[in-house]
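What follows is an incomplete set of chains from the complex, kept in their original frame.
All chains are identified by letter, namely A and B, in their written order; residue positions are counted from 1 within each chain.
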């Protein structure tokens, strides 16, 4: 899709995933079990059984537990995103994809066996308890505002706080909870693994949002004296911010990959529409007003694909890629939104109806411009980097 | 709102409407009777009873049946739009507002008594059966493609065809049906008044769409040998296209007025948010990234208000205002969408949630960029006008 698969193995997997999504998943888009908070568990189970049968479950993690490179992952995740249901069906979705990545990097063997393996097999879902209610002064885009605390109590940890916008919490079996574990000037944080559901993790409500693809939706959660034994600390105590960074760039980029696929699908639908429907005596695409929009889509998608691959290559080279993934996130999310918006516009009344998936993709990508850091927060951190580089005499490139 | 009320009477009415919408209507926004296809009939009745009591029912039509000027109407309809529920509550909504306008201009006294008066009293709703399914080659943005036919049968007319995107058809009691009544090179059309519901007007489905404020949603309708007596021809036979023009510009402009109000509301919410929430150590509004967006909103809203008033003045001057209302529609709908989009972006996670009305306003205004003619169709017709004027030596102004 717009750039070639980097390896033969990724080509084989990507082709298989694309065929599965187009042939098996797309028809489920009209299934009434697709709710405003994503597909129901029943629907997920049904699609995943088929994914397993087709050999496309968790396709970016190989049978030996190793992970495709980021560049290879891009090839696969883009195809999985051709339907908003695709990532759920083949288990490349957020937040699981990022959680599996982090557990694979940081978990102990015992933690992997207990928490990671059911996720990789697609038998369980997970949630990442990080963001907090901004209205209570908690950590939204600014992690330094983290208010949830974990304090030691005997050999255990006691966690208290409120989390908001916790994607997939409802129905998840594995949770990763981020809490403040140090005081003083330089705040520190620790990550904890928890089994879900858990009586001290109270799902206060699922928030209604503009997007509707994430199973379990986005929840508000009360951590009400949650007791966690020491062996459920993920990695090391006080390393939570560092691990968040490990997870950050690839997770951010995987959003770009998936929604790239979704937007390619929207563009395909708009093209088909513009080459069959007429207005004012000619095919829509023969109106420059429409043809130019499709040309702009083509350019935007090509650039987005190149940015994804470029950033994936940086990550594969071992860099943290913080700036690069910010650049990719801004460029790709904004480009995909322009594309989705043009598709809606080209299709007129049909575009704003739910008769095609284009309408949903517009809503999903609108949310994507905010999820994982709004465009403005990324520009803000890029400006800081530019200042630092310029004052240090480091050229842009 | 951004421009002064043009007359004392409009100021009095506008103030009353604004107070009613803010105090009485806004709380209903959280009512579960707000569905994806607009408020239920029960909710409408409840709100309208309060509107009558508050003296704000159909506020732009005076007790003697006369209509406020367009400029005065702007002052009133903008306030009615401060909630997506406002226009329904006070009966300034589409398509009723346009239908009442048209009936007032063209209906016979008997037709007015039978069809218009219940509408003006807010006891009934109406629908305008004009657009047709593009997938069947019918009239979408291009009215010359009208396929529904009306043929004479004795003293009656027999109407056959399919209509799509018929706003408010479900639950309406009055319908205006547009059908082709002439053949040959220069197609002609006639409008017919019908009582609803009617067994020959079959509601095939209500289309799910990105917007959700219109009562009855947008329906697909089969006109299945609909028999209409001659006295239900609205105005003259074969004058349908001319009447559509009469309705066109004011109806188009009234959309601008209402959604202007909705977007002002979104901006108020975003301002309140930006002046209370902090990130990275300061109020959001003290971040230029946010403050600039609010400044752009201010400018966009001011310009939109000026365009609305300017076009209203043109219509009040007696002109058809086809080009002017195209200009206003493009400028206002695109500006309001930018404003709504910025509000969502400023509010981050809250912006894409349904915890505030901002999310709905974004969706509504997205649809507005297509309803009543997509931006591109208006630019296309403006280009034709520019060509004509330029070749005729007429200056731009």
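One rule holds in what follows: a contact is a pair of C-beta atoms (placed from the backbone, for glycine too) under 8 Å apart; a residue touches a chain by one contact, two chains touch by 3 or more.
No experiment lies behind these values; they were computed from the predicted model shown.
A.B. asks: Given the 2 placed subunits, let me have the overall number of copies in this structure's complex.
C.D. replies: In total, this homomeric complex is built from 4 copies.
The working rule: only the chains that are shown with their structure count from here on.
A.B. asks: What is the distance in Å between the mean C-alpha positions of chain A and chain B?
C.D. replies: Those two chain centres are 37 Å apart.
A.B. asks: Which part of chain B faces chain A closely enough to touch in the complex?
C.D. replies: Listed in rising order, the residues of chain B that touch chain A are 131, 134-135, 137, 140-142, 145, 164-165, 207-211, 218, 277-280, 287, 289-290, 344-345, 348-355, 359, 362-363, 366-367, 369-371, 374-377, 379-380.
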